[in-house]
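The structure under discussion is supplied below as structure tokens; questions concerning it will follow.
Just one protein chain is left out here, and the rest sit where they should.
After this line comes chain A, so read on.
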Amino acid sequence: MTDTVLSDQSIPGQSQGLFRVRQITDNVEARPVPSIATEPKLNPPASRAYFFGLMAPAIALLACISLYPFCWLIYMSLHDVEIGSAVWNNFENFTKLASDSRYLNGWWLLIQYSVMCLALQIGIGVFLAVALNGARFEKILVTTLLMPMMMAPIVAGLVWYFLYNGTFGWYHWLLQSVGILGPKSILASTGTALIGIVIVDVWQWTPLITLITLAGLKRVPQDQLEANMVDGASQVRNFFAITLPNLYPVLVIAVMLRFMDNFRFIDSVLALTGGGPGNATKILPVYLFEVSFKFFKLGRGAAIALTLLVVTIILGMILVRVFDRQQTRKA
């Protein structure tokens, strides 16, 4: 392949439009010597015992604080547990769940609750992050925004309980005077109570999403945004084509954190409604709490907890898988 060849050998009839197409004439004599290297004998890999030795203390600690209780959980889920006694009951704890309408309803409510919380938090959180990114006083604004997150969930629940209150709640008064609400508190009617607890969760945890997204936004490659802009993209299109795909990994993490919290944290729900009115906000973890610690059906509670755990793990694994794929695509 030489320059003279390149510039002179345009092939007639093959030129495509504006571009010349040249033939690449490989210089055969110039090819390198064929490789004669044979497969090497590989050096032994680093010793595994050494690694296990290093990890042993951590593994031991983990075994004590989580493996042991976990085994107990499984044990209890298979027995009728009273304080001081446990009787094997042929998987009855599990089989009965299938016909327990409050258990099934708990799942259904949990799904609604989680999906609403996640959708709103991600939507509002990302919007806020984009609006705040690079804004004047960004640091101060973000700090202010983080306030709700620093509050203990139980306190948040109580604060909102009063804000929602039908007789003297400020928000209730506000919403009622604009005509959105009737005279009843949002938490008092079965139709709106779930919305009520979603709002509190969104209020408290949207800042977390904003914070994570802001960190993600700082890492969106500026040069790609610029290239896409010159290529002819509008701001909006640029956001969806470049910014958002670059945010996916952090959003996956955010979703993972938040859905796990929704599956675990019931402080604010207990403070706001305690699962009521009726069973309107009795999402599964609240029901689990009731079964175990109000009715003291520890075996049944363990079975519910186990199903919740399994679903959490499966969803978590799916999200980790998605995250991994995002990472490999990026790398």
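Convention: contacts are C-beta pairs under 8 Å (C-beta built on N, C-alpha and C of every residue); 3 or more make two chains touch, one makes a residue touch a chain; residues count from 1.
Keep in mind that, in the parts below, contacts and distances are computed from a predicted model.
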| remark: From the options "histidine kinase", "ABC transporter ATP-binding protein", "Cytochrome c oxidase subunit I" or "Dihydrodiol dehydrogenase", the chain left out of the display has the UniProt protein name "ABC transporter ATP-binding protein"
| request: Touching the absent chain in the whole complex: find that residue among A:237, A:294 or A:321. | output: A:237
| said: Using the touch definition from the top, which of A:229, A:256 or A:315 touches the missing chain? | reply: A:229
| task | Considering the whole complex rather than only what is displayed, give the residues of chain A touching the chain that is not shown. | result | 1, 3, 6-7, 16-21, 24, 221, 223-224, 226-234, 237, 242, 245, 329-331
